[in-house]
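All protein chains of the complex are present and in place, except for one that has been dropped.
Let's look at subunit A:
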Amino acid sequence: MAAAVGKAAAVAYGHGESGGGRGGGFLGPRVPAEVEAMARGVQDIGKETFRRLLRVAVNALEGKDCKESVKLIAESTNLSEEQIAFLISGMYTLLREALRLPLSTFKQETCMFYVAARCCYTSMVLTVLGLFLSSISDSLYFLIPEDFIVDFSSIVFGNRRPTSEGTALIQGSRLPSIQDLKWRVDVAISTSSLARALQPSILMMMKLSDGTAHRFEVPVSKFQELRYNIALILKEMNDLEKWSILKIQD
(Lines give C-alpha, C1' and ligand atoms only; values in the text may rest on other atoms or scores of the structure.)
Protein backbone atom coordinates (compact mmCIF):
# COMPACT_ATOMS: atom_id res chain seq x y z
CA MET A 1 0.00 0.00 0.00
CA ALA A 2 2.69 2.41 1.02
CA ALA A 3 4.73 1.47 -2.00
CA ALA A 4 1.82 1.99 -4.34
CA VAL A 5 1.01 5.42 -2.97
CA GLY A 6 4.63 6.38 -3.08
CA LYS A 7 4.95 5.33 -6.66
CA ALA A 8 1.82 7.26 -7.57
CA ALA A 9 3.27 10.37 -6.05
CA ALA A 10 6.51 9.91 -7.87
CA VAL A 11 4.72 9.71 -11.17
CA ALA A 12 2.11 12.36 -10.50
CA TYR A 13 4.30 15.14 -9.20
CA GLY A 14 7.31 14.72 -11.33
CA HIS A 15 10.78 14.84 -9.99
CA GLY A 16 12.45 17.45 -7.82
CA GLU A 17 14.80 19.80 -9.55
CA SER A 18 14.69 19.02 -13.21
CA GLY A 19 10.91 19.22 -13.22
CA GLY A 20 9.48 16.01 -14.57
CA GLY A 21 10.09 13.27 -17.07
CA ARG A 22 12.86 10.73 -17.06
CA GLY A 23 16.11 11.34 -15.36
CA GLY A 24 17.54 11.50 -11.90
CA GLY A 25 15.50 14.31 -10.33
CA PHE A 26 17.80 16.28 -8.11
CA LEU A 27 20.66 14.07 -9.22
CA GLY A 28 20.65 15.67 -12.62
CA PRO A 29 19.80 14.43 -16.11
CA ARG A 30 21.99 11.36 -15.71
CA VAL A 31 22.25 9.44 -12.50
CA PRO A 32 25.94 9.39 -11.49
CA ALA A 33 27.57 6.01 -12.00
CA GLU A 34 28.47 5.50 -8.35
CA VAL A 35 24.91 6.17 -7.22
CA GLU A 36 23.58 3.59 -9.63
CA ALA A 37 26.24 1.10 -8.60
CA MET A 38 25.36 1.78 -4.98
CA ALA A 39 21.67 1.26 -5.66
CA ARG A 40 22.37 -2.12 -7.17
CA GLY A 41 24.86 -3.21 -4.53
CA VAL A 42 22.74 -2.11 -1.59
CA GLN A 43 20.18 -4.83 -2.18
CA ASP A 44 22.53 -7.55 -1.08
CA ILE A 45 23.73 -6.09 2.21
CA GLY A 46 21.96 -6.32 5.53
CA LYS A 47 20.29 -3.42 7.32
CA GLU A 48 22.97 -3.25 10.00
CA THR A 49 25.81 -2.98 7.48
CA PHE A 50 23.82 -0.45 5.49
CA ARG A 51 23.34 1.69 8.56
CA ARG A 52 27.06 1.59 9.36
CA LEU A 53 28.03 2.56 5.85
CA LEU A 54 25.48 5.35 5.94
CA ARG A 55 26.93 6.64 9.18
CA VAL A 56 30.38 6.79 7.55
CA ALA A 57 28.97 8.77 4.62
CA VAL A 58 27.25 11.23 6.96
CA ASN A 59 30.42 11.72 8.98
CA ALA A 60 32.31 12.42 5.80
CA LEU A 61 29.73 15.05 4.86
CA GLU A 62 30.16 16.68 8.24
CA GLY A 63 33.87 16.86 7.69
CA LYS A 64 35.02 14.22 10.16
CA ASP A 65 37.73 11.66 9.55
CA CYS A 66 36.40 8.19 8.76
CA LYS A 67 39.38 6.00 8.09
CA GLU A 68 38.93 4.03 11.33
CA SER A 69 35.26 3.28 10.78
CA VAL A 70 35.88 2.11 7.23
CA LYS A 71 38.59 -0.24 8.45
CA LEU A 72 36.24 -1.65 11.09
CA ILE A 73 33.52 -2.28 8.53
CA ALA A 74 35.97 -3.95 6.17
CA GLU A 75 37.11 -6.27 8.93
CA SER A 76 33.71 -7.19 10.34
CA THR A 77 31.79 -7.84 7.15
CA ASN A 78 32.59 -9.97 4.17
CA LEU A 79 32.39 -7.12 1.68
CA SER A 80 35.38 -6.49 -0.52
CA GLU A 81 37.15 -3.12 -0.39
CA GLU A 82 35.87 -2.29 -3.83
CA GLN A 83 32.28 -2.92 -2.80
CA ILE A 84 32.64 -0.75 0.30
CA ALA A 85 34.21 1.94 -1.84
CA PHE A 86 31.41 2.25 -4.34
CA LEU A 87 28.71 1.84 -1.71
CA ILE A 88 30.04 4.68 0.41
CA SER A 89 30.80 6.93 -2.54
CA GLY A 90 27.32 6.35 -3.95
CA MET A 91 25.70 7.22 -0.63
CA TYR A 92 27.93 10.27 -0.22
CA THR A 93 27.09 11.60 -3.68
CA LEU A 94 23.37 10.97 -3.23
CA LEU A 95 23.28 12.75 0.13
CA ARG A 96 25.49 15.59 -0.97
CA GLU A 97 23.31 16.39 -3.95
CA ALA A 98 20.17 16.14 -1.84
CA LEU A 99 21.62 18.44 0.81
CA ARG A 100 22.58 21.01 -1.80
CA LEU A 101 18.96 21.89 -2.36
CA PRO A 102 17.20 23.96 0.26
CA LEU A 103 14.38 22.31 2.14
CA SER A 104 11.88 24.64 0.55
CA THR A 105 12.35 22.88 -2.78
CA PHE A 106 11.06 19.69 -1.24
CA LYS A 107 8.47 21.35 0.94
CA GLN A 108 6.33 22.43 -1.99
CA GLU A 109 5.35 18.87 -2.67
CA THR A 110 4.48 18.15 0.96
CA CYS A 111 1.00 19.58 0.95
CA MET A 112 0.11 17.95 -2.32
CA PHE A 113 1.30 14.58 -1.20
CA TYR A 114 -0.23 14.75 2.26
CA VAL A 115 -3.68 14.61 0.79
CA ALA A 116 -2.89 11.32 -0.90
CA ALA A 117 -1.14 9.86 2.13
CA ARG A 118 -3.86 10.67 4.64
CA CYS A 119 -5.28 7.24 4.45
CA CYS A 120 -1.98 5.55 5.24
CA TYR A 121 -0.95 4.50 8.70
CA THR A 122 2.10 6.61 9.39
CA SER A 123 1.52 9.67 7.31
CA MET A 124 4.57 11.32 8.84
CA VAL A 125 6.91 8.62 7.62
CA LEU A 126 5.21 8.61 4.30
CA THR A 127 5.35 12.36 3.89
CA VAL A 128 9.04 12.12 4.27
CA LEU A 129 9.23 9.04 2.09
CA GLY A 130 7.05 10.61 -0.52
CA LEU A 131 9.11 13.75 -0.69
CA PHE A 132 12.22 11.77 -1.21
CA LEU A 133 10.68 9.30 -3.57
CA SER A 134 9.21 11.96 -5.74
CA SER A 135 12.65 13.40 -6.16
CA ILE A 136 14.75 10.44 -7.10
CA SER A 137 14.38 8.68 -10.36
CA ASP A 138 12.13 5.75 -11.09
CA SER A 139 15.02 3.46 -11.77
CA LEU A 140 16.59 4.09 -8.39
CA TYR A 141 13.29 3.78 -6.61
CA PHE A 142 12.84 0.26 -7.80
CA LEU A 143 16.31 -0.77 -6.78
CA ILE A 144 16.74 0.66 -3.31
CA PRO A 145 14.80 -1.16 -0.61
CA GLU A 146 12.21 0.95 1.15
CA ASP A 147 13.73 0.81 4.62
CA PHE A 148 16.91 2.23 3.23
CA ILE A 149 15.01 5.03 1.57
CA VAL A 150 13.53 5.90 4.94
CA ASP A 151 17.04 6.15 6.36
CA PHE A 152 18.17 8.41 3.53
CA SER A 153 15.16 10.65 3.99
CA SER A 154 15.70 10.98 7.69
CA ILE A 155 19.18 12.37 7.03
CA VAL A 156 18.00 14.82 4.41
CA PHE A 157 15.02 16.04 6.41
CA GLY A 158 15.86 15.16 9.96
CA ASN A 159 17.65 16.73 12.88
CA ARG A 160 21.14 16.23 11.55
CA ARG A 161 20.56 18.41 8.53
CA PRO A 162 21.66 21.67 10.13
CA THR A 163 25.04 20.10 11.03
CA SER A 164 25.68 19.03 7.47
CA GLU A 165 24.48 22.37 6.21
CA GLY A 166 26.69 24.17 8.67
CA THR A 167 29.76 22.30 7.45
CA ALA A 168 28.82 23.10 3.87
CA LEU A 169 28.63 26.79 4.68
CA ILE A 170 31.99 26.81 6.43
CA GLN A 171 33.75 24.86 3.73
CA GLY A 172 32.10 26.83 0.98
CA SER A 173 34.28 29.09 -1.10
CA ARG A 174 34.09 32.64 0.15
CA LEU A 175 36.40 35.52 0.85
CA PRO A 176 37.55 35.86 4.45
CA SER A 177 35.11 37.46 6.85
CA ILE A 178 35.85 39.38 10.02
CA GLN A 179 36.29 37.07 12.94
CA ASP A 180 37.26 39.68 15.49
CA LEU A 181 37.54 43.46 15.42
CA LYS A 182 39.39 45.34 18.15
CA TRP A 183 39.77 49.09 18.14
CA ARG A 184 40.96 52.02 20.21
CA VAL A 185 40.61 55.76 20.00
CA ASP A 186 43.73 57.75 20.86
CA VAL A 187 44.33 61.46 21.16
CA ALA A 188 47.86 62.57 20.35
CA ILE A 189 48.65 65.36 22.76
CA SER A 190 52.14 66.20 21.61
CA THR A 191 54.46 64.91 18.91
CA SER A 192 58.02 65.59 17.89
CA SER A 193 56.77 68.06 15.31
CA LEU A 194 53.94 69.73 17.23
CA ALA A 195 53.90 70.86 20.84
CA ARG A 196 50.13 70.83 20.99
CA ALA A 197 48.65 68.38 18.51
CA LEU A 198 45.37 67.19 20.12
CA GLN A 199 44.60 65.02 17.19
CA PRO A 200 42.28 62.00 17.66
CA SER A 201 43.04 58.85 15.75
CA ILE A 202 41.61 55.34 15.57
CA LEU A 203 43.62 52.14 15.64
CA MET A 204 41.97 48.97 14.35
CA MET A 205 43.02 45.37 14.69
CA MET A 206 41.11 43.07 12.36
CA LYS A 207 41.34 39.29 12.58
CA LEU A 208 39.96 37.52 9.51
CA SER A 209 38.56 34.04 9.19
CA ASP A 210 41.50 32.88 7.10
CA GLY A 211 43.85 33.51 10.00
CA THR A 212 45.42 36.77 8.86
CA ALA A 213 45.46 39.78 11.16
CA HIS A 214 45.66 43.38 10.06
CA ARG A 215 46.51 46.28 12.32
CA PHE A 216 46.24 49.74 10.88
CA GLU A 217 45.38 53.28 11.77
CA VAL A 218 42.31 54.97 10.44
CA PRO A 219 42.48 58.76 10.18
CA VAL A 220 39.28 60.40 11.33
CA SER A 221 38.33 61.56 7.85
CA LYS A 222 38.78 58.04 6.44
CA PHE A 223 36.74 56.69 9.29
CA GLN A 224 33.84 58.94 8.33
CA GLU A 225 34.16 57.73 4.76
CA LEU A 226 34.13 54.11 5.93
CA ARG A 227 31.05 54.70 8.05
CA TYR A 228 29.26 56.37 5.20
CA ASN A 229 30.08 53.55 2.79
CA ILE A 230 28.99 50.82 5.21
CA ALA A 231 25.71 52.59 5.82
CA LEU A 232 25.26 52.91 2.06
CA ILE A 233 25.85 49.19 1.51
CA LEU A 234 23.38 48.35 4.27
CA LYS A 235 20.77 50.53 2.69
CA GLU A 236 21.36 48.94 -0.70
CA MET A 237 21.18 45.47 0.82
CA ASN A 238 17.87 46.29 2.44
CA ASP A 239 16.52 47.55 -0.86
CA LEU A 240 17.82 44.43 -2.59
CA GLU A 241 16.07 42.13 -0.18
CA LYS A 242 12.77 43.78 -0.95
CA TRP A 243 12.96 42.91 -4.64
CA SER A 244 10.04 40.73 -5.61
CA ILE A 245 12.26 38.40 -7.60
CA LEU A 246 13.78 37.27 -4.35
CA LYS A 247 10.38 36.32 -3.00
CA ILE A 248 9.82 33.71 -5.66
CA GLN A 249 10.36 30.34 -4.11
CA ASP A 250 11.92 27.76 -6.29
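As a working rule, a contact is a pair of C-beta atoms (placed from the backbone, for glycine too) under 8 Å apart; a residue touches a chain by one contact, two chains touch by 3 or more; residues count from 1.
One rule holds in what follows: contacts and distances are computed from a predicted model.
According to its UniProt record, the chain left out of view corresponds to "COMM domain containing 10" among "Acyl-CoA thioesterase 19", "RNA polymerase Rpb4/RPC9 core domain-containing protein", "DNA helicase" or "COMM domain containing 10". In the full complex, subunit A touches the omitted chain through residues 17, 96, 100-102, 105, 165, 168-169, 171-178, 181, 183, 185, 187, 191, 193-197, 199-204, 206, 208, 214-220, 222-223, 225-227, 229-231, 233-234, 236-237, 240-241, 246, 250.
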